[in-house]
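Inspection log for the structure reproduced underneath, given as structure tokens.
Omission of a single protein chain aside, the complex is shown with its protein chains in their original locations.
And then chain A:
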Amino acid sequence: MRIACPFCGERENGEFTYLGDASPKRPNFAVDSGESPERVEDAFYDYVYLRDNVAGFMREYWYHGGGCRSWLIAERNTVTHEFRSVTAAPGVGASKPVQAGE
């Protein structure tokens, strides 16, 4: 399997580390915002533990530790290992601003 890093070009997968699903978003809430504790707890339980077992394309975090040391988001088909796209994760590189909530 080879992965086309947006910075380095195509490299062997041994240079990369897999983190997991890139879809979960950290629940956004403020302490004492009036949100019910049960709902916050449920949302965090979802965020931390529950994952879809996708057969097909999913968005995943990959880390190019053996190369440019950037976090990437890849769309990979879990059935065929086909990569549809590999892009830099938000905030990678000094020229890109960090997105709120990431």
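Definition applied: a residue touches a chain if its C-beta (ideal position, glycine included) is under 8 Å from a C-beta of that chain, and two chains touch if they have at least 3 such contacts; residues count from 1.
Basically, contacts and distances are computed from a predicted model.
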item: Protein name (UniProt record) of the chain left out of view, among "Tripartite tricarboxylate transporter permease", "Extracellular solute-binding protein", "Peptidoglycan glycosyltransferase MrdB" or "Sarcosine oxidase subunit gamma"; value: "Sarcosine oxidase subunit gamma"
item: For chain A, residues in touch with the removed chain; value: 7-9, 11-12, 14-15, 66-70, 88, 92-95, 97-98
